[in-house]
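I have placed the structure first, in the form of structure tokens, so that the comments after it can refer back to it.
Every protein chain of the complex appears in place save one, which is left out.
And now, chain A:
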Amino acid sequence: MRDTKVTRLLGSSAVQALLVLVALVWITPLAGLLLSSLRSERDNAAGGWWTSFADPAQLSFDNYRALLADSGLVQAFWNTVLIAVPATVLVVGVAALAGYAFAWLDFPGRDGLFLVVVGLLVVPVQIGLLPVAKLFGAVGLFGTVAGVVLFHVAYGLPFGVFLLRNFFAEIPREMLEAARLDGGGEWRIFRRLVLPLGRPALASLGIFQFLWVWNDMLVALLFADGESQPLTVALQSQMRQFGSNIGVLAPGAFLSLVVPLVVFFAFQKHFVQGVMAGSVK
């Protein structure tokens, strides 16, 4: 009698309970971070964040106030913006141009070059660190925001070109031909027809790239200096004295994840698509 209504109901409430438990387990670490960020250094040293349920007086915005008064961390936050926004816009723009060229403009060597681009998809950023550091050192880009941006753009391009070329290739040929017969130049067709049609793919690429760069630590760890370092690197440098730095690290980490969370909730569909598509990377 496995499938009577009663056993099914019981089974489903067991499933419900299990899933609630899993969801709680997933939320708890983030809740811990948030609550820790609202407690003083002394409270954090004396007991866990859960004690603030019994004693809500522990919670205050003092840490955040101190954080916003720390010019170094505020600068690091702006650096993150200054790195992530251009790196995203450039990847989307450059990849869209190239994607259109690879899909519809028959320039010499196109097919061979596209295969190379696809091949470059496999290259992990680690390969680039040392050679590009030397290259940037030679031209004065090492330790600058521009250098970090360029590196991110270059390593975002194989995937971007690949994604957009495949997406643009699905634009019906008749549409493009009609536009060409109407006397539209390629630049005009690109702007008026290809970009609007490609919006879903552009959005997915943009969100994926933005998150990738915003959350990056490795690239900036090498290519940024004290002046140009983003929030991730600035916070990482405080990890050594983890126990005594929770008052800085917890609110800092929370600040750094507010922006991705906003992007996440605002563009849920594109976000999931972007992450899924980007997972070939």
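Everything below uses one rule, namely that a residue touches a chain if its C-beta (ideal position, glycine included) is under 8 Å from a C-beta of that chain, and two chains touch if they have at least 3 such contacts; residues count from 1.
What we mean here is this: contacts and distances are computed from a predicted model.
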Going by UniProt, what is the name of the one chain that was not included in the view, given "ABC transporter permease", "Peptide/nickel transport system ATP-binding protein", "Anti-sigma factor antagonist" or "Radical SAM/Cys-rich domain-containing protein"? "ABC transporter permease"
Could you list which residues of chain A touch the chain missing from the display? 2-3, 11-12, 15-16, 18-19, 22-23, 26-30, 32-33, 36, 44-50, 94-95, 97-98, 100-108, 110-111, 113-118, 120-132, 135, 150-151, 153-155, 157-158, 161-163, 165-167, 169-170, 173, 176-177, 180-181, 186-187, 190, 201, 211, 214-218, 222, 232, 235-236, 239-240, 242-243, 246, 249-250, 253-254, 256-257, 260-261, 263-264, 268, 271-272, 275-277, 279-281
